[in-house]
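Starting off with a structure, shown below.
Only a single protein chain was left out; the remaining protein chains are all shown in position.
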Amino acid sequence: MDAIFLQILNGLDKGGAYALIALGLTLVFGTLGVVNFAHGALFMLGAFCAVTFQKLLTLSKQVKDESITFFDAYKEIPYLEIWLGDTGAAIIDWAVPLSIFMAIPVMLVIGLIMERGLIQYFYKRSHAEQILVTFGLAIVLQEIVKSFFGANPIPTPAPDIIAGSANVGAWFGLGDSVVYPYWRMIYLVFALIVIGSVFAFLQFTTFGMVVRAGMADRETVTLLGIDVERRFTIVFGIAAIVAGLAGVMYTPILPPDYHIGMDFLVLSFVVVVVGGMGSLPGAVAAGFLLGILQSFASMNEIKSIFPGIDQIIIYLVAVVVLLVRPRGLMGRKGVMED
Amino acid sequence: MGFFKLSARDALLMVIFAAAVLLAPIWLKPFGAAYPDLLQKFAIFGLFAIGFNILFGLTGYLSFGHAAFLGIGSYTAVWSFKLLSMNVIPAVIFGTLTAGLLAVLIGFVSLRRTGIYFSILTLAFAQMCYNLAYSVLTPITNGETGLRVLRDDPMVLDRAVGVIQEGSPIGDFFGWQMQGFPAFYFCAAMLIIGFYVSLRIFRSPFGLKLRAIKSNQTRMRYTGFNTRPYLLLAFVISGMYAGMAGTLMVVTDPLAGAERMQWTASGEVVLMTILGGVGTLLGPILGAVLIKYFENIFSAFNTDVLHDVFSFMPDWLENFFVTIVHPFVGEGWHLTLGTLFMVIVIFLPGGLVEGFNRLFQRRKKKASSEAAGSRVATGGEKQATAEN
Partner (left out) sequence: MAERNIVLNIQDVNKTFGGLKALSHVNLQIEEGKTHAIIGPNGAGKSTLLNVCIGRLEPTSGSVTFNGEILTGKAPHEINQAGVVRVFQTPEIFPELSLLENVMIPALSKRDGAFRFNPFRRLADETDIRDEAESVLRDMGLLEQKDHHAGSMSRGDKRRLELCMGLVQHPRLLLLDEPTAGMSRADTNSTIDTLKRIKERGMTKVIIEHDMHVVFSLADKISVLAQGAIIAEGPPDEIRGNPKVQEAYLGGAHE
């Protein structure tokens, strides 16, 4: 029982990341009709927003180390600490959560540039060409990041105060073995909040209503004289923000490197397909579902029965779903069912 | 006409192609590409791209998982070396066949879907193969280290005949060691055969039906064709080409690693094909050669070389250019690749071959503008009578 509960918990945060990326992918596919292979790169860019922000905060000045008296020793002290003292140190400690405030405008701008500069010219072209051009873009983006930040993963720790783990088992009257890092819990809550805000935005605003109508039947909405295209540009920006935030917050869980986006993208595509192309709830549900499944598959008990299952479970599920129920778990009938 | 059952034009094409491939060590010399390692790569990736084009070019099905066939071909070839013989013939045969078998399995499932779903299914299968090769299948693939031939491997056939090589094992073609130029000529022979088969497929009713499926599959069904076996065959044939390319990689260097199956490798063959021209005969080979050529040149560049290249400029301009170009070369070759990918898809979706054709036709059109003018006139007449 404990083990099962723990695996569900472990699956949830990864599932949250899948769900956030898949949500953006689905939004973009449903509205713009574009298959965006560069969406993973947005996740990666988000993660590197956090890295950059942390680097900016820790810009340092060489100061003579007074504690060493035998020879001239220097140490690096961040300007923030010099100017603000302990407050500065605290800000640096909280770099990852704070970088959200930088990531939102940056990701929005990146998203808008991407859509206006490239994606808009591919609305009318074949899916194959969309895949190819965004694939190229993804390579370009990750190589640029690589040339700036190098090929190695960059550790970006969570704030000290929440670096430990919570004894979740005790909360639910289970054994002490069920411990769960605080940050993963925060990630889960964060993912749920972002997903909730996107849904609320689509559900309760007129803008969201138009977008939903456009997803259901683009032509009719265009015929109504609504300028769908401009709204769709903004939708792309929102998708970029969501992917970026997913990346920012994931950095303490997995130190980002330049190909983190690609790794997540392939899985997220599978998630979208399983959830149902064009279905937002489907994307979210499938994201969590596959995250949990993957977590279960990596249990030793399961691995001893099906060796290697943890490596392929997600793809296996996708294959089965595509064959048995081509429109995915929650896809609408007739949407790209072929 | 009688020449290998090719029409006069195709026979000429075939002869020129074969000559160009076999004489590559001579005419590629001025380009600095006439050394065997690179020539082998040209031939191997040319073969890979020809095969990919039979699927993508003829049927329009975009597979993102062809690297899986490359990988399984490689592993099979190494095992054929290890267990049977260092002779390359069994390796090539078995590698191609196992790739074909894997293609039957993957194709049977993936071809139930079209469009982007097909792409994602093939991608998923390839990633599955890649992950398995890295984890559970380590006893067969030797995981991250890669699979290589060892001196004390069984090599049953070789030992039976009593020919055991000295030193580290090298592929062997009845006494020819598969290194340097002999290895290139072996790959070149395979490339020429591969090109011939592809030419015949292009010119056959089978090829026409595949193109018709690409153009309008629904109509093909209502015209009485069961399209699925056609697609499966195209998929398997193209998988076998990839498998053969994989074995040739091992023939020239008896080592197989899982990274060969990664989806970036699948993406690379897509790029080669579209760069040269999807659905054209020569385009994919052209694309493969160009990409491998530039990869080779660009990767070798470093800052010093760049400074040499731009040394004719004033210093400030030289530094400026070096700064700009630097991220694109050496380690940054992939950046160039990605940029190239985008540029081609955006500006020249038909690839280089179509680009040439367009240039050529424009000139031709200018020459025969009078003829075109008269054609327009008759068209107008017909419309006039129709309106009466």
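Observations on the structure shown:
Every chain is named by a letter (A and B) in the order it is written, and numbering of its residues begins at 1.
Note that in this section contacts are C-beta pairs under 8 Å (C-beta built on N, C-alpha and C of every residue); 3 or more make two chains touch, one makes a residue touch a chain.
Worth saying up front: this structure is predicted, and the values here are computed from it rather than measured.
Among the chains on display, the ones the left-out chain touches in the entire complex are B.
Summary of contacts with the chain left out: across B:Arg211, B:His307 or B:His326, the touching residue is B:Arg211. For the chain left out of this panel, the touching residue among B:Ile44, B:Leu137, B:Ile170 or B:Leu233 is B:Leu233. Contact residues of subunit B toward the unshown chain are 5, 7, 197, 200-201, 203-209, 211-212, 214-216, 218-227, 229-230, 233, 237, 385-388.
The rule we apply is simple: only the chains that are shown with their structure count from here on.
The geometric centre of subunit A is 34 Å away from that of subunit B, both derived from CA atoms. On subunit A, the positions that touch subunit B within their shared complex are 35, 118, 121, 125, 127-129, 131-133, 135-140, 143-144, 146-147, 266, 269-270, 273, 277, 307-308, 311-312, 315-316, 318-319, 322-323, 326, 336, 338.
Subunit B makes touch with subunit A in their complex at residues 60, 62, 64, 109, 112-117, 119-121, 123-125, 127-128, 131-132, 134-137, 263, 267, 270-271, 274, 327, 331-332, 334-335, 337-342, 345-346, 349.
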